[in-house]
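Missing here is one protein chain; the remaining ones are kept as they sit in the complex.
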Amino acid sequence: MARFEAALARASAGAGVIPGEHAQVIASTCARATFDVTSIAREARNAGTLTIPFVAALRKQIPGDAARYLHIGATSQDVSDSALALCLKTATERSVGLASELGDALAALAERHANTAMLGRTLLQPAAPITFGWKAAMWLAPLARSLPHYRHAAAEAAALQLGGATGTLSALGGAGDAIATAMARDLGLKKVVTWHSARDAFARLGAESAILAGIAAKMAGDIALAMQPEVGELAEPSAPGRGGSSAMPHKRNPAACVLALEAGRRVPGLASTLLNQLQGEHERGIGQWQSQFSTLRELVCASASALAAMAEVVRGLQVNEQAMRDNLERTNGLVFSESLSMRLTRADADRLVEQAVREKRHLREVVESSGKFPRQEVAALFDLRNGCGAAAAMIEQVRAEWTSARRSAP
Amino acid sequence: MARFEAALARASAGAGVIPGEHAQVIASTCARATFDVTSIAREARNAGTLTIPFVAALRKQIPGDAARYLHIGATSQDVSDSALALCLKTATERSVGLASELGDALAALAERHANTAMLGRTLLQPAAPITFGWKAAMWLAPLARSLPHYRHAAAEAAALQLGGATGTLSALGGAGDAIATAMARDLGLKKVVTWHSARDAFARLGAESAILAGIAAKMAGDIALAMQPEVGELAEPSAPGRGGSSAMPHKRNPAACVLALEAGRRVPGLASTLLNQLQGEHERGIGQWQSQFSTLRELVCASASALAAMAEVVRGLQVNEQAMRDNLERTNGLVFSESLSMRLTRADADRLVEQAVREKRHLREVVESSGKFPRQEVAALFDLRNGCGAAAAMIEQVRAEWTSARRSAP
Amino acid sequence: MARFEAALARASAGAGVIPGEHAQVIASTCARATFDVTSIAREARNAGTLTIPFVAALRKQIPGDAARYLHIGATSQDVSDSALALCLKTATERSVGLASELGDALAALAERHANTAMLGRTLLQPAAPITFGWKAAMWLAPLARSLPHYRHAAAEAAALQLGGATGTLSALGGAGDAIATAMARDLGLKKVVTWHSARDAFARLGAESAILAGIAAKMAGDIALAMQPEVGELAEPSAPGRGGSSAMPHKRNPAACVLALEAGRRVPGLASTLLNQLQGEHERGIGQWQSQFSTLRELVCASASALAAMAEVVRGLQVNEQAMRDNLERTNGLVFSESLSMRLTRADADRLVEQAVREKRHLREVVESSGKFPRQEVAALFDLRNGCGAAAAMIEQVRAEWTSARRSAP
Partner (left out) sequence: MARFEAALARASAGAGVIPGEHAQVIASTCARATFDVTSIAREARNAGTLTIPFVAALRKQIPGDAARYLHIGATSQDVSDSALALCLKTATERSVGLASELGDALAALAERHANTAMLGRTLLQPAAPITFGWKAAMWLAPLARSLPHYRHAAAEAAALQLGGATGTLSALGGAGDAIATAMARDLGLKKVVTWHSARDAFARLGAESAILAGIAAKMAGDIALAMQPEVGELAEPSAPGRGGSSAMPHKRNPAACVLALEAGRRVPGLASTLLNQLQGEHERGIGQWQSQFSTLRELVCASASALAAMAEVVRGLQVNEQAMRDNLERTNGLVFSESLSMRLTRADADRLVEQAVREKRHLREVVESSGKFPRQEVAALFDLRNGCGAAAAMIEQVRAEWTSARRSAP
């Protein structure tokens, strides 16, 4: 908030609206001013805004005549909205960095395990074979689609608000536009028209933050499921003090995945709050914008926490290829039943599958002994390489999409 | 959390599970222990729970052999859940107090203005006459219905959690139940069966908190609308530093109503987060309970803030009876058209109303000159006392409901 | 809606407000009237309410003079709100029935498997032994707590709305209260003061519906996890056409659990919509109540769908006790480590556990060979009956709570 007042003073002096020497005094006071945060917060409840006690406290620290040139042409919401935009700029840049790390780790994982066969699972039941690289690519694909949207939303949200009493920049006369332009440049914010009564940018940033958190939570859930000892295909990287239990010495918990999952549970409600704050009355609403900073803080932090946790997990993920093969083998070939039903009528396929289940034999054996196929074709039917269809091509496509998403400037 | 560990030690000693002298050492250490909150928070991210670094930090402060008897039989979530229950107990008692103050102020307002005629407004358009006391009673009625639900939900949420590793109290052997009973009495919490994986009580408390905030926001919205200078029927109590504007010296903003309205916007999303956290995996979930304290804190505080603001507003509400009469009069009797259409066919009533609008005359005059009614009946038709129907009886009924809600023990 | 108009006519005649013969004509027309639903819906969009075209269509079917006595004293929202209350009454009674069936099935399951040992799992990792009966009791406990709340909320929501133009029953003069009382009795609804601008009862019913759905989803998730072939402890009852796959003949999907889980995902957002509709402007709001029927319908149906699915699943649940024992055994005794750490220092317990893991031996063997305990104590340490602590007592307590919840009248 002090940065806003300093920039306003400098820009106003530049436009000839206030004397340059006073602007300098204001700016240098802003740079070193200190505040009694508790007392400002208490007064804010009375004043209806944090800005009024803040400006009063700042004004007291400005020596001489300069004090009366402070905050000229701005209104309370200009200060708090622009301060929020500055905070979001920093926070979302950090999130973009974390999402990029996560995506890079996934892209590497997808490549490394392009040929690691494992069981595909639908509705938590064995379905058909996949490769672990393809699974990683499926985690990456929504991130590749969503990162450009997030960057775009973050860039739009990092916008200067300067409008004065009602938003028309009335008090600054003809100089308003020039002052806004200078301030935006000074603060590194985007210059757009007055937006204090139009909160679409925050609603969108909230939704995009929730989407990133949801994407992280999706892979966290899959990893936690694969960490079940009964499955045992993946494990979080271990670290001292990580994932222990205060009651049971033998536990190894998916502690980092839990961070992403708890964020995933909280973000939809927080995002809906921001979507519920688009409507304010006339030129400044009652109750819809006043507390967005607390919701945005929770939401952006939850999202960053989820991304950071999963970046770390994916980078150090322990992949147990043997367990993947064992789990695949344990299905007794039933995961190839889709291919089988492509070659026979569904009824015939069903019969062979039922026989395999009933007799607890490998489906391949049952098919071979049925005499319905030449031996060579049976081998092809049960070949994992055929079983994974377009998986390899999809990995390549997703990796290319990621490379392009990574580059996308907002 | 220290209170939990102290109570656990005392109760365990009482049940003969740990030596009494060690329990005393633990309890007295808990009472005066200090913690490096930042470092505990940092380690918590690694550990997956706040409790592990907390217990470690506490253990270091316990002299001698007693340290090894700390936290025995409990698991991390027991500590954090019970600590949350303790916090909620204090916070919800405060909210019940605030809601009671608000309800009392409304009940007094309803009685005081039982005969203050004003315009009833539907869809923001003039409808038919009401009394301001009835309006206040309509604000009070949902509070009278909801306070008992809130108290009930708060009492259920203030429950001890003690279950050990999976919730069966396994480590405490046969003494588990006695220890839990003693701890619950010691801490002033309810004793129920293990609830760590069943978060219904928090979901319900969240919803009831949101309902109270919504009830407060409803009256805040009505008051802010009535404070529009074009309406001018109500005003918030004024106080120094309250409701000013940093840009415009003449503004008198509905600053306290804004507090209730902003809470009203945020609570549905927060409550939905808690409703979204009922489902956890098996005996302890991944991601659904880990951060409920932050959501509950925001929600319970938002609700309390709304109640406090409206208690203050209603107690000191400035009622402009003259403005109420003027606004009623300004409708030129059109607000009596419902009564009119009860006595005539709808088509006839419509005709007279249209004539009054077209000729800009008072509806009463038009009706009188229509010759459709004897003079005396016309007077009765346009008598405000008849116009308010069962308003007075409803005020009495709501006041009685409030008296009973006020008394209701949880 | 026709039932409302018929009851209004009968009650108005009873109170002498309209002639008895006309009331009879109206009531008998209401009983057999037919409507062009599409055209009413189309006109409703223009009129701003379904009631206006509905009343117009009904009026046309009433022969003679009686038509002008239709809908007298009521306003549009009276009709639509009361009609909604009637629908909810039926729907919530059905849900109470389903919840009762589910609870009964769980209570029976808890009793039947009070001694069936299985692995307790926290954070999807093996923790300590539990019994399957205790697990079922933990599913039942929140239902036992929540059913009385639901019934209470349902009873409050099934309330007659009759208020006329603004809610004061103005047009009915002194007869209003008697008419409302008679109508409420006629329609089987509760009589309360005007509530058209106070939607707390719907908000609460929404939240309680969401809680029931969440409770059902919790057990659905656990069952789906236990149906993973790698775990194999539970299975949905099989039925022809249930849970197959259109691509894979061998799949047995947790199809009924999916119904509860999809409901669990949708209800928090729907419930938040109702919590977001508490605030309406003055005596009849703009936009907050107009579409609650669609949200309530989705929410109450989702909740009923979840309860019905799980009642069926729990009643026919296939429990594989052998698999439970095997999974427990497969942990090599590590699930007893909590008990061990109760008897030794944590450091000593950790050492033995690490040794067991490293040497892939059963923890019991390692403990025995450590010489730290007499043989007999070791047996007790690893005895499943001791391992389940207060599980049996908790089962009894929850069953008793269910019996009492079952009886609770609203």
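First chain written, first letter: the chains are A, B and C, and each begins at residue 1.
Going forward, contacts are C-beta pairs under 8 Å (C-beta built on N, C-alpha and C of every residue); 3 or more make two chains touch, one makes a residue touch a chain.
None of these values were measured; they are calculated from a predicted model.
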item	value
Hidden partner chain, touching residue among A:15, A:62, A:85 or A:127	A:127
Option from A:145, A:252, A:325 or A:364 whose C-beta touches the chain left out	A:145
Contact with the hidden chain (one of A:50, A:106, A:201 or A:405)	A:201
Identified contact with the non-displayed chain, of B:43, B:156, B:208 or B:338	B:338
Chain not shown: contacting residue from A:53, A:103 or A:164	A:164
Sole residue of A:46, A:116 or A:276 that reaches the chain not shown, by the stated touch rule	A:276
Missing-chain contacts mapped onto chain C	43, 45-49, 51-52, 55, 71, 74-76, 164-165, 171, 217, 220-221, 224, 239, 241-248, 253-266, 268-273, 276-277, 286-288, 290-291, 294-295, 298
Residue numbers in chain B that touch the chain omitted from display	122-128, 224-225, 227-231, 245, 247-255, 258, 268-269, 272, 276, 327, 330-331, 334-335, 337-338, 340-341, 346, 349-350, 353-354, 357
Residue ranges of chain A at the interface with the undisplayed chain	48, 68, 72-73, 120-124, 127-130, 134-135, 137-138, 141-142, 145-146, 149, 152, 156, 164-173, 176-177, 192-195, 197-198, 200-201, 203-204, 207-208, 210-211, 214-215, 217-218, 221-222, 225, 261, 264, 267-269, 271-273, 275-276, 278-286, 338-339, 341-342, 345-346, 386-391, 393-394, 397-398
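By definition in this document, only the chains that are shown with their structure count from here on.
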item	value
Where chain B and chain C are represented by their mean Cα positions, the distance between them in whole Å	23
Gap in Å, rounded to a whole number, between the CA centres of chain B and chain A	32
Junction residues of chain C, two or more chains touched	122-124, 127-128, 225, 268-269, 272, 276, 338, 346
